[in-house]
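A single protein chain has been omitted; all remaining protein chains appear in their positions.
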Amino acid sequence: MPEFATDGGPTAARESGSPGSVEPPGSGGAGAAVRSEDPPGSRDATGPASPSSGQPVKFYQVGSFAVGNRLLDPSYRTVQSDALRTNALDSGHRACQGCGEALGARYALDAAMRATGGSMVAVNATGCLEVFSTPYPESSWRIPWLHSLFGNTPAVATGVAAALRVKGRPEVRVVGQAGDGGTVDIGFGCLSGMFERNDDVLFICYDNEAYMNTGVQRSAATPPAARTATTEAVGDEPGNPFGQGKNLPVLAMAHDIPYVATATVADLHDLERKVERAMEIRGARYLHLFVPCPLGWGAAPRDTIRLARLAKETGLFPVFEAEHGVVTAVSQIRRQVPVEEYLRPQGRYRHLFDPADPDGPPARPETVRRIQEIADRNIARYGLVGPAGSDAPGEAGPSDPSGRPYETGEAR
Amino acid sequence: MEEPFAITLDPGSSRANRTGSWRVERPVYVDRLPPCNDACPAGENIQRWLYAAEDGSYEAAWRSLVEDSPLPAVMGRICYHPCETACNRAQLDETVGIHGLERFLGDQAIEHGWGLAAPPADSGRQVLVVGSGPAGLSAAYHLRRAGHRVTIRESADRPGGMLRYGIPAYRLPRPVLDAEIDRIVATGITLECGQPVADLAETMTSEPWDAVFVAVGAQRGRDAGIPAGDSARILDAVTLLRGMEDQAPPMLGRRVAVYGGGNTALDAARTARRLGATDTVVIYRRTRDRMPAHESEVEDALDEGVRMRWLSTIARVEQGSLLLERMVLDEHGFPQPTGELEELGADTVVLALGQESDLSLVERVPGIEIADGVVRVGSDLMTGRAGLFAGGDMIDPASADRPPEERTATVAIGHGKRAARAIDAWLAGRRPEPVPRHEIAGFDHLNTWYYSDAPPTVQPRLDLARRQSTFDEVVGGLDESTALFEARRCLSCGNCFECDNCFGVCPDNAVVKLGPGLRYRFDYDYCKGCGICVEECPCGAIVMEPEQV
Amino acid sequence: MFQVRIHGRGGQGVVTAAELLSVAAFFDGRWSQAFPSFGSERTGAPIVGFCRISDGEIRTREPVSTPDALIVQDPTLLHQVDLFSGLRDDGFVLLNTSRPVEELGLGALTSPRRDGPGIRVITLPATELAIAHTGRPTPNAVLLGGFAAAGGVVSLDAVAGAIEQRFAGPVARANIAAATEAFRSVSARWKELDHAPTD
Partner (left out) sequence: MLRQIEGSRAVAETVALCRPEVVCAYPISPQTHIIEAVGVLVRTGALAPCEFVNVESEFAAMSVSIGASAAGARAYTATASQGLLFMIEAVYNAAGLGLPVVMTLANRAVGAPINIWNDHSDAMAVRDSGWIQLFAETNQEAADLHIQAFRLAESLSLPVMVAMDGFILTHAIERVDLATQEQVDAFLPPYEPRQVLDPADPVSIGAMVGPEAFEEVRYLAHLRQVDALTAIPAVASEFAEHFGRSSGGLLRPYRCEGADTVVVALGSVLGTIKDTVDAMRDDGLAVGVVGITSFRPFPAAAVREALAAARRVVVVEKAFSIGFGGVLSTDVAMALTGSGTPVTTVVAGLGGRPITGASLRECFEAAAAGRAEPLVFLDLNRSLIDRDLERSSARRRTGPTAENVLRDLGTVASGPT
């Protein structure tokens, strides 16, 4: 056999044994450690090797971004790829076409069901999710589920958790869930109490940024400039005013609870891993899940996941997790886009653009600029964009953004 | 437990509510034609065999591959891979290294001795294949697979045609070629070498062939009629390359000038380097970007020390030197003479100005139609003579009812396959069934978010010193892990690869997962027609269709 | 039914005194009802507690408006609130002070009446006694010992029992000792007052 010169490429890099680029959590500058992507050009010693040798191979046809991956060992596959998943929220519910909340709820609860071995109880606030899932005489839930009121869900969940503890059933875990109104506004008092007492509840906020159940009214989670029925797109500054915002994940962190995370329906792996992590922990945990609402946002039902993705990729919705009040990981932006790309497909931002030329330059460039500033601030605050000139040229592939070991020992 | 009325409900009872009635459009699974498949002259189903290779099922991948192309180890080395030019991944980062994978699978097959499947029942029909080049081998293979008795008649001493006599060994090591030809022949084909067919009309009447496929290639170098002195040493590239298979290689001298800008010119120049020519110059009348040769060949030649003289024609050849005229490109990009002359020392001038076929064997076949040195065929590759089919370099590509193609081995393999299919149909007295062609899966159909960014794998290359002195293979193959990595870069354009996205992203749980290899089914009882599955399908394998009233 | 009103300041154990008195009566086998003034007063404010003692069930929930006796835990309240409001003409006042009654300027109030002995005022240096016995200036339990001596509404034993139930060992013992000394101190003077001429 002839000898080949090594003039670059993965073979050379692997042989050079260059170290992996994964940083330990907590090493970041602004309290935000980053799980770096791991480019194939710098794969570490556990990099690609012969599948027949049983060594891990660190790249998949679709990475870990799609729901399933036939190349993965089944134990590493997502809950949602499992044909036998719980379907905690079953078919026949009355959510709108393309409902992000219905999707997010099934994602989160199915993951929680797997994490708890099916030993779980959910408490639900009043809102779309409750109304579309349980209109008499039909329920879409396949899990024990309780709806009490709009603003008391965290407290009801606390009660359920207290009962399970006193009944000697610590294996049954409790999830409380509400929309942004039920969490950020009317339920916040109870939620803060639940956090402060560190009650053993995972509370999930399905954030679609307004009161959708009642017909799209503004909540404290409604972003600036967005049109709602109570912040109409009329007057000099149409849409929701630019306010101070009410950043609930940060408020949750201020309670020093053991776990706080944000996620979107666009990154299932990240979401499922966070639910799984949350279920490993006892005490109060908070998951803020971004779920686009086609109706309330004036968006096409098919765009639900795309908009969630864009919210993250613009920097408008930072995806991170924190333990005991300290940010431990940030999901970096993979393909950064200007906020315009996110705003344009949404009817609630239509007034920012020219109705005669909706694809043309913004009619309100100043407003768009201020929204971009919000995104830029998030990017700076959370370190959403990796350092330039890092060893990850562009977007690196064969690492798992979910942090799960990225292996197929059984590639065959 | 007696539940309170109305307030308490049974789990999953909403399944009684068939939300499918909300739908005005329905999602439907489709298969689109991946651009690679579409671009492959050999008609390979590249996406399919890559799919098999992705999980390390190399033998399955190879078996899928050889259903279309029986020479993967060869073609993985020499094909200029139009598949990769078409590959959607090029718009994302860089094209999938399909050729490297094809070669890897071919080499795996040779290494492990994977054999081709035995043909089914004998049809009793006899088919003669004239020429054992890629077209002939391909046709013979496919005919044999269809159950026909096949004889290949080859004028040269050894099979392979231009694969053997036109492609230098540093690009295609002969053991690889031999192994793949042997494997084809082993399916039960009679191979008669050193048996030129002088007059096919006579052969067809005197021998009991039910059908004949002729593919004798274009083995004759074109003569440009360059003024030359008596003692000038002028050689054509075809002869040079063919001579490499003889016991004693041709003598070229220290300084070699190659005239022409095609791949053959570069093969000749690089061969000359390896034969000891220290000064090898390629003379081409236009500019580099207009060279018909593939860029990679030019790069390789330059790496190996071959010099290029762009915008030059040879005005005259003398012993030991030649006279060049400098050219300029006009506004149409055509070279125009300037009258500026320059002398260049050269011991040998190699002409690589194109090749033509020797069609003398078919000239007397009744009904045959020859024009501009090529045979005209129908879309089924049948010549004017019923039962006589032709392919490869000797036919007029335009007449084959396809866009004009390059004359390449890959095209020839495709001709062989098409001809075999047509012959099979003709023998059965039916028209060849048109192969349905799906809509092409363009880049716009993809949702590339779901694909991890992954730079291509670079195949290792031989060190330069040995590239300039030996005929060892220049480009190394992928190893098992790099091959796996590269296979997994495939986007599976237009074809479901069971990523579970539709199954996962449906807010109404209206996608049923049918199990490995069985893909999915929509549950239209509950599908509300939101279209998220369409939007989020990475490979564009779902479309929305209006509900019928 | 015997009704007592206890005056003091927030933090001086007025409510506790009322409770202890009611418990003492309970220990004596009688019915009793103690309750504080229901206010929002804070530490230092003048407050009152009540106690009813009866031989039968006490059903009424009226406030005590015409007490038979007052216990004044803090003499500084004497001229600041309407201390003697509703006090029955034949009632008595047990006052925590080390000063003699004559110096307190209560002449008119304590003048004997035609139809009875008039309002009797007994002083007791309860705070001093408390400090002497318990080390703390909390006069409530001490005063109850004095109250047991004045009029004999409850027994000293019952008061001691109530104190014992309410406080932990040493504190209870010290308070009982103080209450007992107060009982002895008041007993003598009460006899004088009780047998004083009515006119």
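Labels for the chains are A, B and C, by order of writing; each one numbers its residues from 1.
Just so we're on the same page, contacts are C-beta pairs under 8 Å (C-beta built on N, C-alpha and C of every residue); 3 or more make two chains touch, one makes a residue touch a chain.
A quick note: this is a predicted structure, and the numbers were derived from the prediction, not measured.
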Touch partners of the unshown chain, restricted to the chains that are shown, please. A, B, C
Tell me which of A:Leu71, A:Ala111 or A:Leu164 is the one touching the absent chain. A:Leu164
Consider the whole complex, including the chain that is not shown, and state which of A:Ser192, A:Gln217, A:Asn247 or A:Gln336 touches that chain. A:Ser192
Listed residues A:Ala102, A:Ile143 or A:Leu268, member touching the removed chain: A:Ile143
Determine which one of A:Ser119, A:Asn247 or A:Gln336 touches the chain that has been left out. A:Ser119
By the contact definition given up top, give the residues of chain B that touch the hidden chain. 1-11
For chain A, which residues reach the chain that was dropped from this view? 118-121, 123-124, 130-131, 133-137, 139, 141-149, 151-152, 155-168, 172, 189-190, 192-193, 196-197
Considering the whole complex, not just the chains shown, which residues of chain C touch the missing one? 18-19, 22-23, 25-27, 31-41, 45, 48, 58-63, 65
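The working rule: only the chains that are shown with their structure count from here on.
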Can you check how far apart chain A and chain C are, centre to centre, with Cα atoms defining each centre and the answer in Å? 70
Give, as an integer number of Å, the spacing between the C-alpha centres of chain B and chain A. 45
Complex contacts: residues of chain B adjacent to chain A: 6-7, 9-19, 22, 54-57, 93, 449-455, 457-464, 466, 472-473, 476, 479-482, 484-485, 487-492, 497-501, 503-510, 513, 515-516, 523, 525-526, 528-532, 534-536, 538
So in the complex, which bits of chain A are touching chain B? 2-11, 39-41, 48-52, 55, 57, 59-71, 78, 80-81, 83, 87, 89-95, 97-100, 102-103, 106, 133-134, 136-143, 268, 294, 300-306, 309, 335, 393-398, 411-412
